[in-house]
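Reviewing the structure listed below.
Of the protein chains in this complex, one is absent; all others appear in place.
Going in written order, the chains are labelled A and B, and every chain counts its residues from 1.
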Amino acid sequence: MQSKTLQQLADHVGGKIIGDPDIAINSVAGLDNAKAGDISFLTNAKYEPKLKGTQASAVIVAEEAKTDAALLVAEDPYYALQQIVVLMYGHRKNKPVGISDKAAVAETAIVGENCNICDFVTISDNVQIGVNCYFYPGVFIGPDTKIGNDCIFYPNAVVFNDVVIGDRVIVQSNASVGQDGYGFATHKGFHHKIPQIGKVILEDDVEIGSSCAIERGTLEDTTIGKGSKIGDLVAIGHGARIGPYCLLVPQVGISGSTTMGHHCVLGGQVGVTGHLQIGNMARVAAQSGVMTNIADGQSVLGSPAVDASKGRRAYTLIEHLPEFKKRIKALERKLDKLESQK
Amino acid sequence: MQSKTLQQLADHVGGKIIGDPDIAINSVAGLDNAKAGDISFLTNAKYEPKLKGTQASAVIVAEEAKTDAALLVAEDPYYALQQIVVLMYGHRKNKPVGISDKAAVAETAIVGENCNICDFVTISDNVQIGVNCYFYPGVFIGPDTKIGNDCIFYPNAVVFNDVVIGDRVIVQSNASVGQDGYGFATHKGFHHKIPQIGKVILEDDVEIGSSCAIERGTLEDTTIGKGSKIGDLVAIGHGARIGPYCLLVPQVGISGSTTMGHHCVLGGQVGVTGHLQIGNMARVAAQSGVMTNIADGQSVLGSPAVDASKGRRAYTLIEHLPEFKKRIKALERKLDKLESQK
Partner (left out) sequence: MQSKTLQQLADHVGGKIIGDPDIAINSVAGLDNAKAGDISFLTNAKYEPKLKGTQASAVIVAEEAKTDAALLVAEDPYYALQQIVVLMYGHRKNKPVGISDKAAVAETAIVGENCNICDFVTISDNVQIGVNCYFYPGVFIGPDTKIGNDCIFYPNAVVFNDVVIGDRVIVQSNASVGQDGYGFATHKGFHHKIPQIGKVILEDDVEIGSSCAIERGTLEDTTIGKGSKIGDLVAIGHGARIGPYCLLVPQVGISGSTTMGHHCVLGGQVGVTGHLQIGNMARVAAQSGVMTNIADGQSVLGSPAVDASKGRRAYTLIEHLPEFKKRIKALERKLDKLESQK
């Protein structure tokens, strides 16, 4: 972590300072916890009241606001925060270890320059690895898998055979990529395992969260598109195709053969059934159960998921069902009475 | 992968050919992606329109249909597909490695003939292993566990002590079998851990998905019945008994002491509370929350789960609650008006 002046930070993110540009900034913190020497940020208008009380020396904001702190006005404050955190802290430093004697690297594997392979890592036959990749302890890479440049595999991540991985891909701890899809042919009461001959393709800049399970395809490949970020404990079914730049938050489940467009955002614990088409920029609220196609740009919520425009109100009315029941009953009584009085 | 004539495939699955029996089939693909030389399949009437446009040289079908492709008519097309994929591609080949010097096999362990134990595998004291088993790197087998013949343990799978595993069992990567059940006695605000003295039993032909968590029992054993297939990221609570030939799709959670019959099918993200009895051949739709017993052959859906016959319609009506509210209000107004006019 390196101390910077507010001016240096503003220059770095292309922002404007309101206040003293020479303030020394030592660290980054949220509005509640910040103290003198910290820079904080305001990215959600809801938290604006916290601006007044903050002890931060400076705050990244989208527009001028009342506070004792100096302001760093940036067009996209959250992106400015990201740039500043990278500048001051950097990404995780992975200790250079070269290729450990305690790793098991197949003779037929091709490992590019400047790769680090830690203890207890297995690199199987015919694996091809680009440059600058890091393999933490306990990682397994199956035969014939191809890996690009600048990838990181965290401890105990497992990548099966014939997987294709682009550049700058991150696979978090304990994740599985390319295990057999859940594919069985049930015949006379027995479930016969179908060899899963499709691959998994992780395109450039993909991140796979801890303990994710990304199944290989039955016949067609499972694909995670460029720049998509998959949270922890997500299950992706065989042959699913996740488009580029999607955000799948932890515990999402996508069933087999579903296709998703670009820039979709799926909230936590969302489930999507198989063979669906999810349009570009679709948004699915947390815990929704998606059972039908979603159009481009559509927002849905609920289980079963419905368009958010009507769904938000509909699902909150469940709470009022006992009252609805009472009112229906009262109406029936009154009406019976009226009819009998005729 | 081996090229076959359509006749060879038909003979293999006991099917009938409509078209040229001498066509060479090189690979298997879905109707959309198939090209000349491929065999494809139609197992869901919904996709019949795709038959016309397919580029496949042959298609496995249940009955005659209009298409330019040759047809392989089979009684159970999906099972025929499975047989053909096995014939042409085979199951995953696991490289013969014998018992690696880099593995840690206890002296008291008994390992049957033709087992392969890869690097970084731990086989603990008094483990008994049958013949033809394969242990991928990073696998841990705890003390006193018994394993049958022809089992496969994928990388970083963990099996605790005193687990009993049958023949032809597959445990996928990063799965845990036999960790402590979630059992605590809360006394005066403190949660006291109850030693979990039950075992886990995985009967013959069970498959456990990646990152599953199969708890050992508190007092009674946790059992997964013969031929049942457990998807990725499934949690099975302590003392649960899953019957034979069940299908539990990814992210299902079964709470402790619940008993399930045979041939049940549970969709993705289903949750079942504890101490319930789920009948034979029960079906539970994805994301359902089961809080009551399910009868033999019953289908349920929703959270809370209700019989599918009424549930399907009921849950889709949630969307219409705002309209219901309006209609109730309109009725009340009209009725008030009528009453005031009396």
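Criterion: a contact is a pair of C-beta atoms (placed from the backbone, for glycine too) under 8 Å apart; a residue touches a chain by one contact, two chains touch by 3 or more.
Predicted model, so just to flag it, every value in this text is computed and none were measured.
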If the hidden chain were put back, which of A:15, A:209, A:243 or A:261 would touch it?
-> A:209
Using the touch rule from the top, list residues of subunit B that touch the missing partner.
-> 104, 120, 122, 124-125, 138, 140, 143, 156, 158, 160-161, 174-176, 179-180, 182, 184-187, 189-195, 197, 211-213, 215, 219-220, 233, 235, 237, 251, 253, 255, 269, 271, 273, 289, 291, 302-304, 306, 310-311, 313-315, 317-318, 320-321, 324, 327-328, 331, 334-335, 338, 341
What subunit A residues would touch the chain not displayed?
-> 28-30, 33, 76, 78-79, 81-83, 85-86, 89-92, 95, 102, 118-120, 136-138, 154-156, 172-174, 207, 209-211, 227, 229, 231-233, 245, 247, 249-251, 263, 267-269, 286-287, 303, 315-316, 318-322, 324-325, 328, 331-332, 335, 338-339, 342
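The working rule: only the chains that are shown with their structure count from here on.
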Between subunit A and subunit B, what's the gap in Å when you average each chain's C-alpha atoms?
-> 25
